[in-house]
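Of the protein chains in this complex, all but one are displayed in their positions.
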Amino acid sequence: MNTRGKFSAGLLCLGFILALLPLSANWSFTIKPQKLLPKVLDDKTYFTVDQVARFVVSEDTTVQIIDLRSPKEFRAVNIPGSINVPYDKLLNNALGSILSNGNIKNIFYSNSDFDSNYALVIAGGLNYKNIYVMKGGLNEWFNTVMNSSFSGERISARENALFETRTRARKMFTELNSLPDSLKLKFIETKHIASKKLDGGCE
Amino acid sequence: MNPYLAGTMLGMVLLLAMFLSGRGLGASGGIKYCVVSIVGAVDRPHAEGSIYYSKYFEEGKKPLKNWLTLEILGVIAGGFISGAISKRLKFKIEKSPKISKTRRLIFAFLGGVFFVYGAQLARGCTSGAALSGMAVLSVAGFVTMIAIFGSAYIFAWFFRKNWI
Amino acid sequence: MGPISSLIQMPEWLDLLIALLIGIGFGFSLEQAGFSSSRKLVGMFYGYDTTVIKVFFTASIVALIGSQLLSFFGLLNLNQVFVNEFYVNASIVGGIIMGAGFIMGGFCPGTGLSALSIGKIDAMVFFVGGLTGAFLFAETYPLIQKLANGSYKGPIKINEVLGISPGLFTFLLIIAAVIMFWIAEAAEKRFARPDITNEI
Partner (left out) sequence: MKVINKYKVIIAVVLPILILVLIRSFGANHFKSDAKRWAEPSVLRSNIITGDQFGTLTGDKLIINLGKAVSGIYNMNIDELNIPADSILSKNHLKTIRKHDGPVLLFSSETAVSSRIWMVLSQMGYQNIFILANDSDNEVLKYKFQPDTLVRPEL
């Protein structure tokens, strides 16, 4: 048998294996379940809304807040500085273009505690580091940051700091979300373009 | 070297490029960056004013400090190493004995003009669009490949005197 | 996981070093395949030497198989690998112009560079022609902008268009390539030109 024959036979065997693989999958979890479980049960993966409020107020550049709700919900209200990646888009493997930056803390949030925690497991399964959720979601944000008021007789220094953060976060949240839709939308789109576009090709 | 073996080697290099930096191979892009930097050096205001060149000079970018430019430098180095190993290093004009040297060089020049012009239009040459494109199953890769080889087969008849 | 560049923020020098190393591998394989000879390259269009088609299809199939196996094992995220964008008219017209350039010059840009590196003077002239071509394109860009950017279809994949899995498409491509290899070798015998093949 000549080289061509052998080579063709080898390629055909490999091609046959490939044809049988469920490759339409495109992507799957890359680490083993036993390795993932302790990662997703780590208490450090939670941020309280107050911690997130502090990030927002200080305009911390080492955090990236990711809103998993639909674009419509995002347009209605969103946390200042967050980017919108709807949960169903995230399943189409939008993660890579968002979470590539190793040292930045990525904080997921949704309205409640479901989508954000699914997303955390997915990101963990793909072996991304520095992933967190905002516990309680936007509902908890409203409950704590937007609607709480101080009731009591004396205020401690710590409580005072907490309330100041909340008040400032509330102000920023209200200012951003009171903007007309067109302006908010523009902000979202520029964010999106910056995070998309892969490098490559001959251009 | 056996063509199938050489092809496997080339495929491995392409796979390595995909694995390391998520991109394919390319040659015409590097040639373009050379031109862009030459134009930028000779006539900077023209380069910055033109809709085509200006995007390569935004934000103080340097067109020579680019993936594709470095890649074609590597191609030249790699070709040289291989030529040295196989003892093929020699200055010569390769041509059919039936045509003159001048004719060969004129056609080589024209071929270069056409090829790179077409590659700029199609956003990649045989390596950047056809080979790398096919390796990621892109439709653009297959269409470009068929267009290149199809048209070359048709034109082959007109230029047959140059070669056989 | 991979591509590595999506995992870590690479410093610029490392990125460029990788480019240089990839380029060296690229040039080395092209030269080893015998692509530094224009008469060997155009042999494909006259049937006396079909190395081009063998190397070309082998390379893309090896990369296809490799990338899909890596993706199956979770080592390479194919969504993070660049997919060429499809501009219908530009691809076809550009391809036709390239075909004409191929048969005139006897090189394509990559092979031209590897031929230039071992001292082929015609390849150097081809390279100068290439620079001129890129320059002409830049200067005529406003005229052909519409053609270049028209009928944009995005980075679409052929298996998605056909609605089959990438693995199955690869298998079909391999079958096609195997048939092509067989035809190519038959053609080499049929159109054999020992006077040319002995010289190159």
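Every chain is named by a letter (A, B and C) in the order it is written, and numbering of its residues begins at 1.
Definition applied: a contact is a pair of C-beta atoms (placed from the backbone, for glycine too) under 8 Å apart; a residue touches a chain by one contact, two chains touch by 3 or more.
Not measured: the values here are computed from a predicted model.
Within the entire complex, contacts from the absent chain reach the displayed chains A, C. Of the candidate positions C:69, C:96 or C:138, contact with the unshown chain belongs to C:69.
Annotation for chain A: contacts to the undisplayed chain at residues 1, 6, 9-10, 13-14, 17, 21-22, 24-29, 31-34, 36-38, 40-41, 46, 69, 73, 76-77, 87-88, 91-93, 110-118, 120-122, 125, 133, 135, 138-139, 142-143, 146-147, 174-175, 177-180, 183. Although one chain is not drawn, its touching partners on chain C can still be listed: residues 69, 72-73.
Operating definition for what follows: only the chains that are shown with their structure count from here on.
When the interfaces A-B and B-C are ranked by how many C-beta pairs touch across them, B-C comes first. Once the centre of each chain is set as its mean CA position, chain B and chain C turn out to be 9 Å apart. Touching of two or more other chains is recorded for residues 4, 7, 198-201 of chain A. The residues of chain C that reach two or more other chains are 5-6, 58, 61, 75, 78, 80-85, 166, 170, listed in rising order. Partner chain A is touched in their complex by these residues of chain B: 2, 4, 21-24, 26-29, 32, 67-68, 119, 123-125, 128-129, 132.
Those residues of chain A lying in contact with chain C across their complex are 4, 7-8, 11-12, 14-16, 18-24, 26-30, 93, 96-97, 100-102, 126-127, 198-201. Residues 1, 3-4, 6-25, 27-28, 31-32, 34-36, 38-39, 50-53, 65, 67-68, 70-83, 86, 88-96, 104-105, 107-156, 158-160, 162-164 of chain B are the ones that touch chain C when the two sit in their complex.
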